[in-house]
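Notes to accompany the following structure.
A single protein chain has been omitted from the complex, and every remaining protein chain is retained in its original position.
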Amino acid sequence: MWDIAASFRLAFGLITGADPELWRIVSLSLEVSVASALIACAIGLPLGALVAVKPLPGRRALVVAMNALFGLPSVVVGLVVYLLLSRAGPLGSLGILFTPPAIVIAQTLLVLPIVAALARQFVEDAWQEYREQLTSLGVSAVRAVPTLLWDLRYSLLTVVLAGLGRSASEVGAVMIVGGNIDGVTRVMTTAIALKTAEGDLPLALALGIVLLAMVLLLNAAAYAVREWSVKHHG
Amino acid sequence: MASAIPVRLEARGLGVQLGSVRALDNIDLAFEGPVRIALLGANGAGKSVLLRTLHGLMKPTQGEIAWSGEAAPPRGQAMVFQRPVLLRRSALSNVEYALDVNGVRGAERAARARDALARVGLAHVALRSARTLSGGEQQRLAIARAWALRPRMLFLDEPTSNLDPPAAAEIERVIGEVHAAGTAIVFSTHHLGLARRAGAEIVFLHRGRVAERTPTDVFFRSPRSPEAASYLQGELP
Partner (left out) sequence: MNALVARFLSRLTAAWIAAAIVASLLLAGSPWSAAAEEFITVASTTSTEQSGLFKYLLPEAKKALGFEVRVVAVGTGQALDMGRRGDADVEFVHDKAAEEKFLAEGFGVKRYEVMYNDFVIVGPKDDPAGARGDDVVAALKKIAAKQAPFASRGDRSGTDAAEKRFWKAAEIEPKGAPWYRETGSGMGPTLNTASGMNAYTLADRGTWLSFKNRGDLVILVEGDKRLFNQYGVMLVNPAKFPHVKKEMGQKLIDWLISPAGQATIAAYKIDGQQLFFPNYKPGT
């Protein structure tokens, strides 16, 4: 039997005690999550914005597809990436299965639809407001994409955070393509899964608390940035 | 800055159909040189649609528009809207953006932007965030942005309708300066005072048609069309 207070104490002890294994796991989690969120945003934000402003044939079907991919089952993505990166698969010679780059690839594929769909929604709403003026100035729809993305940067920060949150909380796909190798591809989420499987629930919960704290800190930072921006830019 | 060839805009048989509504109906208009046109009419008469169609934001369903004298769209003419849409950046940056999009870069871009701000009296807020400026300042910034592009003709859609009297007076002054520098002005408004002072001619629209086109002082003394007369007496909305 365990109690939640014990887990909190354990979590606190792990953090303050600077347990090296914990910090290795935390820093790896941050690296792969941030990297995949960044790449997904670099592709997904402009992509979503482009779909929002440019009338394309089959646009409605594209929007429906983008929104549907929101709920892409992560184990499916994990399996597909695994088959691609496996030695027996087409990209096997890259030799990146069971390494952090494989995790980044899988997580990027999961975060990308979310970022693109959300960006599309934000930009489409804003485009109603900006369209006339920008067109009048001679800005084409495509040229408007970077302008809108920058002008909406504080709202889009929410989208980036959503992507980062999705990335940091992924377990299934990371387990499959990473292999949960101790010291190499063991991240917070897979470590929690392993400790749970081993029945070491207090430690699993403690790790969960650390993970939550990490995500909370990121969100608090973003909130502060938004507050500052409203004051500064109106 | 003024070119030897006067700018000329001609609309022939212009018609715009919006759904089931005939917003513009068989409009013939010609503007030549640095005109000062005030567009008047009741709500729904078609002022905004006409401005947008002449500017090129809307496509006519009938008739045609012809430009000459270096003002052919898309550039050579600019538009200022009732509510200015400014980017989340400094005032100066907003003007530079418009120049950049139109191929003006580097030192020339910086110089023209600063010059435009100075001419509308906003040099002291050049680095302030545009969205924190007052309503009047924002509208002046919108004019500066359009003016920096050196348009031969400037369209303004109810430029003072959202402003209080002091701010409106500022805009009136700026519009005067833009015209004095050689740009033709075509603006719509409900402010009869602005129309009287800033417009040399009145074009009165009624239900999508041109009811009359008259020099300003004549229009206000005795308008030719019965619709304009009703409007001036406050009997049309």
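Order of writing sets the chain letters: A and B. Residues in each chain are counted from 1.
What we mean here is this: a residue touches a chain if its C-beta (ideal position, glycine included) is under 8 Å from a C-beta of that chain, and two chains touch if they have at least 3 such contacts.
Bear in mind the structure is a predicted one, so any value in this text is a computation, not a measurement.
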Query: Where the complex has a chain not shown, which of A:L149, A:A173 or A:V210 is the residue touching it?
result: A:L149
Query: Which of A:D19, A:D125 or A:E198 touches the chain that is not shown?
result: A:E198
Query: Who touches the missing chain here, B:L50, B:A78 or B:L92?
result: B:L92
- prompt: Can you list where subunit A touches the absent chain?
  reply: 28, 31-32, 34-35, 38-39, 41-42, 45-46, 86-89, 92-93, 95, 97-101, 104, 145-147, 149-150, 179-184, 194, 196-201
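To be clear about the criterion, only the chains that are shown with their structure count from here on.
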Message: For subunit A versus subunit B, what separation do you get between their C-alpha means, in angstrom?
response: 47
Query: Okay, in this complex, where on subunit B does subunit A touch?
result: 55, 57, 74-75, 78-79, 81, 84-85, 87-89, 97-98, 101-102, 129, 131-132, 145, 149
Interfacial residue positions of subunit A with respect to subunit B in the complex: 129-130, 132-139, 143, 147, 150-151, 153-154, 232-234
